[in-house]
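Here the complex is missing a single protein chain, while all its other protein chains stay put.
Entry: chain A
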């Protein structure tokens, strides 16, 4: 199977049963992406495929051949953190850190969705040209990522600090 993972072409042999999550963690050593529930219910495994966020646990790797996959390992460069990573540190967007890679990938996907004017269930006017980047929208759009430490306030603050102003 061939993929582009964090900008690098990767070729790997894998059983067709392998989830994208297990492929990343077990076969490619990219253990930043976490396995929480393995049922699509917690979001710890969130990665970006061609810029869109998905749950890698429910994705059969074989179905994603040829696609560009970005994991938490692909966000920072050698020297500097991705601005959202830095904001998570600054705003206490985590305690134990287990859900953090998924939260960060998910928030990046969410920002793209807002740029593309994808609505959410709390969007009051579905036909608005621009959807407000407000607290309720962020909470609803991030509901697919659970944090058992309850660092939600810090997570929302970090997301707002990174993406909020640009879209306001």
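Quick note on the criterion: contacts are C-beta pairs under 8 Å (C-beta built on N, C-alpha and C of every residue); 3 or more make two chains touch, one makes a residue touch a chain; residues count from 1.
By definition in this document, contacts and distances are computed from a predicted model.
Visitor: Under which of the names "4-hydroxybenzoyl-CoA reductase subunit beta", "Spermidine Putrescine ABC transporter permease component PotB", "AAA domain (Dynein-related subfamily)" or "Cytochrome C biogenesis protein ResB" is the non-displayed chain listed in UniProt?
Guide: "4-hydroxybenzoyl-CoA reductase subunit beta"
Visitor: In the whole complex, not just what's shown, which of A:24, A:54, A:104 or A:151 touches the removed chain?
Guide: Considering the complete complex, A:54 is the one touching the chain left out.
Visitor: If I consider the whole complex, including the chain that's not displayed, which of A:12, A:96, A:118 or A:149 touches that chain?
Guide: A:118
Visitor: For the full complex, which residue in A:5, A:69 or A:110 touches the chain that was left out?
Guide: Touching the chain that is not displayed is residue A:110.
Visitor: Write the list of chain A residues that the hidden chain touches.
Guide: Touching the chain left out of view, chain A contributes residues 15-17, 19, 38-40, 43, 46, 52-55, 58-60, 62-63, 106, 109-110, 113, 116-121, 123, 126-127, 139-141, 143-145.
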